[in-house]
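The other protein chains are all here in position, but one chain of the complex has been omitted.
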Amino acid sequence: MRKLIKKRSIKSGLLPGALVYVGDKSAVAVQVTIIDYTESVFEERQIQSLDECILFRESPSVTWINVDATHQVEIVQKLGDCFGIHPLIQEDILNTEQRPKLEDFGDYLYVVLKMLSINGNGDGMVAEQVSLILGPNFVISFQEEGKEGDLFEVVRERLRSSKGKLRKMGADYLLYALLDAIVDGYFVILERLGERIEVLEEELLANPSQLTLQNIHTLKREMIFLRKSVWPLREVISGLQRGESPLISETTGPYLRDVYDHTIQVIDAVESFRDMLAGMLDIYLSSISNRLNEVMKVLTIIATIFIPLTFIVGVYGMNFKLMPELEWRWGYPAVWLLMVGLAGMMLMFFRRKRWL
Amino acid sequence: MRKLIKKRSIKSGLLPGALVYVGDKSAVAVQVTIIDYTESVFEERQIQSLDECILFRESPSVTWINVDATHQVEIVQKLGDCFGIHPLIQEDILNTEQRPKLEDFGDYLYVVLKMLSINGNGDGMVAEQVSLILGPNFVISFQEEGKEGDLFEVVRERLRSSKGKLRKMGADYLLYALLDAIVDGYFVILERLGERIEVLEEELLANPSQLTLQNIHTLKREMIFLRKSVWPLREVISGLQRGESPLISETTGPYLRDVYDHTIQVIDAVESFRDMLAGMLDIYLSSISNRLNEVMKVLTIIATIFIPLTFIVGVYGMNFKLMPELEWRWGYPAVWLLMVGLAGMMLMFFRRKRWL
Amino acid sequence: MRKLIKKRSIKSGLLPGALVYVGDKSAVAVQVTIIDYTESVFEERQIQSLDECILFRESPSVTWINVDATHQVEIVQKLGDCFGIHPLIQEDILNTEQRPKLEDFGDYLYVVLKMLSINGNGDGMVAEQVSLILGPNFVISFQEEGKEGDLFEVVRERLRSSKGKLRKMGADYLLYALLDAIVDGYFVILERLGERIEVLEEELLANPSQLTLQNIHTLKREMIFLRKSVWPLREVISGLQRGESPLISETTGPYLRDVYDHTIQVIDAVESFRDMLAGMLDIYLSSISNRLNEVMKVLTIIATIFIPLTFIVGVYGMNFKLMPELEWRWGYPAVWLLMVGLAGMMLMFFRRKRWL
Amino acid sequence: MRKLIKKRSIKSGLLPGALVYVGDKSAVAVQVTIIDYTESVFEERQIQSLDECILFRESPSVTWINVDATHQVEIVQKLGDCFGIHPLIQEDILNTEQRPKLEDFGDYLYVVLKMLSINGNGDGMVAEQVSLILGPNFVISFQEEGKEGDLFEVVRERLRSSKGKLRKMGADYLLYALLDAIVDGYFVILERLGERIEVLEEELLANPSQLTLQNIHTLKREMIFLRKSVWPLREVISGLQRGESPLISETTGPYLRDVYDHTIQVIDAVESFRDMLAGMLDIYLSSISNRLNEVMKVLTIIATIFIPLTFIVGVYGMNFKLMPELEWRWGYPAVWLLMVGLAGMMLMFFRRKRWL
Partner (left out) sequence: MRKLIKKRSIKSGLLPGALVYVGDKSAVAVQVTIIDYTESVFEERQIQSLDECILFRESPSVTWINVDATHQVEIVQKLGDCFGIHPLIQEDILNTEQRPKLEDFGDYLYVVLKMLSINGNGDGMVAEQVSLILGPNFVISFQEEGKEGDLFEVVRERLRSSKGKLRKMGADYLLYALLDAIVDGYFVILERLGERIEVLEEELLANPSQLTLQNIHTLKREMIFLRKSVWPLREVISGLQRGESPLISETTGPYLRDVYDHTIQVIDAVESFRDMLAGMLDIYLSSISNRLNEVMKVLTIIATIFIPLTFIVGVYGMNFKLMPELEWRWGYPAVWLLMVGLAGMMLMFFRRKRWL
């Protein structure tokens, strides 16, 4: 959250459309990979010079240009200018704190969304911005930090092996395939969150502590983040699916509707998790109250039994000259009797109150 | 909830439209039953080979093909291909974690929803996905786990006995009859939940414990689940009833409106239950506070009465050489008088404070 | 709430449109009253045979057929068939757990809503379903349990005495008059609820107990019920008033708008009551906390004053051989002085802390 | 709130349009004032007989008829009949518990809303219903209780002195001027509420008591009332401004939009106040908890320090024959040393726990 805001302030005051990378520059070297294919031909390579890209612009085959680690301003600019991308979109690609959105510029569509993955330790999630540009026969994808085993690898693999109908369809179907891969990634995240909720729930019932509460709140905050990434996505994909752009063929419609359904499923799951976390908070708070109650009961029982008895023994510890009871032969046993009787009565009282 | 997510991750990375069964495979053997009828003719049989189904596709009579236990991928695929069902729909049938939805493919409608029933022990509910496909003169239904005495049995019985106008109407009326049977099943579930809420309520007033709280939360979670199943159903049936598809005749309209009304009633009931559970949570929390209050009052009363008295007897237990009171003839009775008076005053004070 | 659900399950599995009475059969005998009027003529009688009703169907005068205690299936069916009412509507009339709704069948309108009245003891409310059918020149009303002094009596009286313009207007104005009578009844209910809230509020400030909380929740639940009856009514009357049906003349429009305004007023009042009850819950909970605080303060003051004093007297109750203080002439008075001083200091401390 | 409901029940069962005054009859005598003006001519007088009003109906000059204290049924009726006002509107004028609304009858508009003012003591607010009827060249205003120095006085003054363009414009501008005066009155109310919230806030931080809580709730309830008066007003004025009625000229449009903006400002302020009150409730509840905590800490510290010491002195108060310590020369000082050491250790423990 705060990350977003801190970064933004670097930019405030600059020219609109000024290209400044707003992201983590410590990332790996930029890689530009081009995959060009028709049903029968397939070519994949990393390019050295961006000038090559012009060759692909006009070719009738489908071209997928993937740019990893989008912190090199000049690459985005060169590619953008080559394919006629509006300067503001170039700025959006570099500003890695975009809200998911869809923009239709007539001859190309711009989609930006979050790709979520589990971090190295497996206990948190990493969000990475992905920008997708769909033209008549090309898709350009910009990833914040490209990794070897990223979510797009399955798409690449499918293209290479010519499995499914990906190779037979146009660029819009490739866009769908990429969106689908990203949304599928959300399910992996949800699964992990679900596991953590489960663990937390057991902890909550067994031995709740202040730490449990903090964990509940950490999860809640991740849910807020997830929700912020997924809610606008719904609109984005619904916008694509509505089929107003000529760039998206009718046959791709049902597939996008399928991704849309998955997005709704993710939203539903996030809402359910939120409800569950709220319920856990209630249980936590009431278990604290319950424990206090139990502590108080023990104190009360012991104190109320012994306080009167202590008074009685105090009475016979007084040093008055004339205390007839002290002289009695059975005085001492009688006092014990009295005290045992009193304690018994009080125990019965507590039992009736259901405190025991 | 979590079930949904775990299963999904099996699929992530597969081809879209790749047919993988996402459900419990431990279910019974697949059964395909065909019921073919007109007003005068009725035929019901289990089929051995799916090739037979082609015969029914073209016949003018109404055909209902029911597939139990949809985990055999090839059956769904074969049937789907035979009736021209889109691959993505075939995938949705197999993925038993769909959100209720309606899809209109022009020459057939696809409806997916949840069929709810009480589980064996009678203390939980079982959700089963049902997919319905409505064509011009056929209905295909896919049940996740077909059981002998399932909710569709009433429809079958009505068809066999030719009661009502089911046999006189088209396939759209059959679809209505199936939907109606499923929605009627929700009322049974609501009745059970209502009973459990009633039991919980009595427990809450008589003897609330930490377990009561957990039961409230279990119910709340079931309510979340129920709500997730029923809310989208509203849209689905409203979509059917709006009468935009030529597959649904005008005479069936009022019947679908009737199912729609029932769905709204279920939603209303679920919302009321949620409100009631929220109220119960309040009562639970305040009854815990009340009990703590009561415990504290008893402790306070006993302690505050005896603490000063114990002090007094302590005074006369001191061993000073010169303590004139100790020598007095009526010293001992006078101290008793003093103490009884003090205790009486304090009791009066507590009574005035309404603590007694 | 639960009532609704229990009853429904009797029906589940029956034919749609199967006429089964879903209500309390212990009600009084069915009465069918016919009132037939024009501006100059007025006839009112109880009919013996339903065959007579056909006579009225065609007559140009306005006919109001009122059926009390709608649990006799055959009466509803005969009347329904005679006036051409759709079987599903006949079913809805018998199923006394309908949600308020309006259905337009072109040549007649069907309105179902709740008539609320105070029960015998005056401490609860009774809901009764009323179905109204408006035809070109007739209104048929079905009451769940007709009573002598029901809310419709005012309308009957006005018809008899020819007061106002009721006799001069058509059947649509009669429908309006009946709706108005029912909505006026809601105000009586709200008045009672208001009184109960007032009583509860005083109790809350004077002497809140666990019972107060239960009363708050009982009221809250009645509010939920009331809300469920009134919310959909808003849509119903708004639908009537929108004037899409030719059965409703333009002159009746403003009158229906008037009923609509009253419905909104009822909804507003219910919402305000809900807010007030929520506020009362807060006050209740905080008054419990306050009382605990007060109890704790008394305990703390008495305990903290006497505990050190008791320690001091304990010291001089020790039996050491050599305790010089005990031998002193003014030892005893000196100890008293010490103790009084200590107590005084502690009282001052508590006063400064504002605990006294 | 309850006022509304009590009053209504007087009416239930009467003829619709039956004119019964539903309000406080203890008000002052009815006054009917007529102001008739054009840009050059101005006439203001109290009329004796309502028959005079007919004269003004046809005159081309703008006429403003103001009726104070609308509890005299015949005046409303006579005026209404004279200007052709629908009987239901006459009823609405008399029923002083209307929800703000706008009704368009083609040749006249009816607006009803609440005029709020500070009551005599300055610690509460008084709501008064104002009905406004706009005709082609007249405005009729009905006030529940007309007072000398009411909010309309500023408008009258402006008319008399011919300041601004009021005299140059038509009846619609007069309507605007009256609405503006009423909405300006809301700001005065908000200011007072703001002051009371400020006072309450200081009280809350300095010395919160049960009374503070009640004050918070009183304010909350007034906020609910205010909200109920202002929310529907938004729709009313938006309806006027939309310019669908020919009675409202285009030049008046921007002025109504201005009133609309003010209404939105009032709504915004009310919502902010509600948020602030909710926050104050949280602070109140947590300050109670905090105080309990402080009390408990003092009790715990004193009790835990002295309880062990009292035990020790008790030990040496025992009367065993053989207790060697009692015979020791330094026994008594040694016990004191032991006790002081123990107390010191406990104080250190509490300091480490940050309880001191």
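Read from first to last, the chains carry the letters A, B, C and D; within each, the first residue is number 1.
The definition used in the following text is that contacts are C-beta pairs under 8 Å (C-beta built on N, C-alpha and C of every residue); 3 or more make two chains touch, one makes a residue touch a chain.
If you're wondering where the values come from, they're calculated on a predicted model, not measured in any experiment.
> In the full assembly, spell out which visible chains the left-out chain is touching.
A, D
> Quick one: say which of D:V41, D:A206 or D:L322 touches the chain that got left out.
D:L322
> In the complete assembly, which of D:E74, D:D268 or D:E327 touches the absent chain?
Touches the omitted chain: D:D268.
> Out of D:L94, D:M125 or D:L190, which is the one that touches the chain we can't see?
Here the residue in touch with the unshown chain is D:L190.
> Please output the residues of subunit A touching the missing chain, sorted low to high.
1-2, 4-6, 8-9, 11-13, 15-18, 86, 88, 91-92, 97-99, 101, 103, 207, 210, 213-214, 217, 220-221, 224, 228, 281, 284-285, 288-289, 291-292, 294-296, 298-299, 302-303, 306-307, 309-310, 313-314, 316-319, 323, 325-329, 331-332, 335
> Extract the touching residues of subunit D with respect to the undisplayed chain.
154, 158, 163-164, 176-177, 180-181, 184-185, 187-188, 190-191, 194-195, 197-198, 205, 254-255, 257-258, 261, 264-265, 268-269, 272-273, 275-276, 279, 282-283, 286-287, 289-290, 292-293, 296-297, 299-300, 303-304, 307-308, 310-311, 314-315, 317-323, 353-355
Just so we're on the same page, only the chains that are shown with their structure count from here on.
> What is the shortest path, in steps, from subunit A to subunit D when you may only step between chains that touch?
So the least number of steps between the two chains is 3.
> For the two copies subunit C and subunit B, is the contact made of the same residues on each side, with over half of the numbers shared, or of different residues?
Interface between subunit B and subunit C is built from largely different residues.
> In subunit B, what residues contact two or more other chains?
289, 292, 296, 299, 303, 307, 310, 314, 317-319, 323
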